[in-house]
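Complex shown without one protein chain; remaining protein chains in place.
Right, chain A next:
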Amino acid sequence: MPAEPSAVKTPLYDVHLGLSAQLVDFAGHLMPLRYASETAEHRAVRTAAGLFDLSHMGEIFVTGPGAAAALDYALVGNLSALAVGRARYTMLCAHDGGVLDDLIVYRLADATFLVVANAANRAVVGAALTERAAGFDAAVEDRSDAYALVALQGPDAAGLLAAVTDAPLDGLRYYAIMAGRVGGVDALIARTGYTGEDGFELFVSAEDAVAVWKTFEDKATPTGLAARDSLRLEAGMPLYGHELTAETSPFEANLGRVVKLDKPGDFVGKAALAAQAATPPGRRLVGLVARGRRAPRQGYAVVTADGTPCGVVTSGAPSPTLGRPIAMAYLDGGVADEGLAVDVRGRPEAVDVVALPFYKRS
């Protein structure tokens, strides 16, 4: 599968080539899909540590005396209540309440916020933040090209990082961030991730990307997007373009908790989201485990015992940890959990509805 010639190379492109990665065009970036076996990469993250290039993600800075107020207006979360050094999972919604992107916002200083956007939505998020911050004393700057993002994830991540940093990691809680030196370069060290494991995301300047990667390359398993997807799916984490879209409300996605309707002041989408909060969602997001070996995939119909379509799969893959195919799907309102199947290319494959996540670290 040849990549688009226009696709952007991350600062780690040559490193991926050197590791014989299979590269794919993902949201306009040439990214490693896998280095060798994606299942081995997945297991390495669950049992030891994996190393990820996430430099395709967008880093957008919102700064100034009005930065917190601007984000309170622009996003569904209560960012002015976020303590310096902490992070929050939140969303950018449209006026009709549809999700334009899910984000992690880090408060680096009283008047400095780092908004991390999905690669595919970086331009949308940058434009929306700029427009929505216009009435506030705040500046919005997309600095994605100046940054590389390297993630170190897995039960061994903390030990590997502690060996090469002066930062006091014991004091760095989940969803917190601090500055520190990592392997001799300046980094923002965040205890966040998308794998269901303990781990870190390291924001470094683009020119330091190779140095920070090489610090861990022989101690953690380089892990591509294929395993990143199966890891997040096992952890029950939504992915934009799958569980979340502009046609999805946060409430349908079981993410109503991130919509802070009671925060002071107005915010974009508030009226629509308040109305959605007051009425039960028409559909609900569930986890499915297949009884057979054929995997439900995005877009496949969920059907009742008599074959009537009653929902749609948003993500699905064989789960290395469970040893069976798993999926997330939206079920229509009123559909019972029992007796469901997924239409896998014309043949119903029985599935069981299970509570999310599929995997929780012990």
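Rule of thumb we're sticking to: a residue touches a chain if its C-beta (ideal position, glycine included) is under 8 Å from a C-beta of that chain, and two chains touch if they have at least 3 such contacts; residues count from 1.
The definition used in the following text is that contacts and distances are computed from a predicted model.
Of the names listed as "Phosphate ABC transporter ATP-binding protein", "Spore germination protein", "Glycine cleavage system H protein" or "NADH-quinone oxidoreductase subunit L", the one that matches the UniProt record for the absent chain is "Glycine cleavage system H protein".
For the options A:Ala295, A:Met328, A:Ala341 or A:Leu356, the residue in contact with the chain missing from this view is A:Ala295. Counting the whole complex, the residues of chain A in touch with the unshown chain are 1-2, 22, 33-34, 37-39, 226, 229-230, 293-295, 297, 317-318, 345.
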